[in-house]
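In this view, the complex is presented without one of its protein chains, the others remaining in place.
Per-chain residue numbering starts at 1, and chain names A and B are given in the order in which the chains are listed.
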Amino acid sequence: MEKKRTTIVLFSGDYDKAMAAYIIANGAAAYDHEVTIFHTFWGINALRKQAPIEVKKGFLEKMFGKMMPRGAEKLGLSNMQMLGMGPKMIKHVMKKHNALSLTQLIEMAQEQDIKLITCTMTMDLLGLQKEELLDGVHYAGVAAYLADAENGNVNLFI
Amino acid sequence: MEKKRTTIVLFSGDYDKAMAAYIIANGAAAYDHEVTIFHTFWGINALRKQAPIEVKKGFLEKMFGKMMPRGAEKLGLSNMQMLGMGPKMIKHVMKKHNALSLTQLIEMAQEQDIKLITCTMTMDLLGLQKEELLDGVHYAGVAAYLADAENGNVNLFI
Partner (left out) sequence: MEKKRTTIVLFSGDYDKAMAAYIIANGAAAYDHEVTIFHTFWGINALRKQAPIEVKKGFLEKMFGKMMPRGAEKLGLSNMQMLGMGPKMIKHVMKKHNALSLTQLIEMAQEQDIKLITCTMTMDLLGLQKEELLDGVHYAGVAAYLADAENGNVNLFI
């Protein structure tokens, strides 16, 4: 029997939306789906390494790099941002309830062999380089996304 | 012949996005789909009762409860919020055109036997209790969502 397949486009750079994406992805993998998360536009920020990485860049690329959040735990909320208080409150209740942080959800995804793809077109546009992203991430374009999605059972854009 | 199936994750707590979710859901039910709406994160606010409900809560849970909109008609817009004027203008033109309000769309969904599920993980995190939500709502986790979605024809994340 063919495996079920879940394919998620993660466009958003919001902490809560990325959490939702990774919770669904990890759940699907646990139920034996083949799972792909295709990170595009702001969704790539979840995969950035937290430490600043030295790479050669032009002026605009440096600016984008500085303005965008560096890694999962720096993302803001889609809602109730409240001058930065929202993310802290959410992380506080998550700890209290032993919920996994986004960083832990991404690690779990990698352990479950979920395919994490980064959109090469966005990488070019925003001037991000492979050294700046987590190890083990794949790089591809919209054609690779479609090849996975068109045979999918669950396709989501988040 | 097996019934077609539509499954929607309602993540957003915006009035206009919730409307879009319920319009598609009601349309699909009218065309004889089995329909599930899985409310998670801010999407749960659409299902809150409008009257304040007395339940015992800790400090943070009380704060979340107060800060989040209580029920469908309190939700803001994803766009053109304009200091609160946007929702009023939209509701005004909706009345003028005899469009159903979100409250009415939710009632219609319940009449059409659309399965309204609330995400138990979010309930825990935000400290919401069953007494605070509309009657007839189901409670489940991501596994229940996936079981419905993986056999679905139309799967959306809103």
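To be clear about the criterion, contacts are C-beta pairs under 8 Å (C-beta built on N, C-alpha and C of every residue); 3 or more make two chains touch, one makes a residue touch a chain.
All values derive from a computational prediction rather than experimental measurement.
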item: Contact with the hidden chain (one of A:T6, A:N26, A:T40 or A:T118); value: A:T40
item: Residue of B:A28, B:A109 or B:L146 touching the missing chain in the full complex; value: B:A28
item: Among A:M94, A:M108 or A:V142, residue touching the chain not depicted; value: A:V142
item: Positions on subunit A contacted by the hidden chain, ascending; value: 9, 11-13, 40-42, 60, 63-64, 67-68, 121, 124-127, 142-143, 145-146, 149-152, 155-157
item: Where the missing chain touches subunit B, by residue; value: 4, 6, 16-17, 20, 23-24, 27-28, 31, 33, 78-80, 82, 89-90, 92-94, 96-97, 99, 153-158
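We take it that only the chains that are shown with their structure count from here on.
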item: Centre distance in Å when subunit A and subunit B are each reduced to the mean of their C-alpha atoms; value: 25
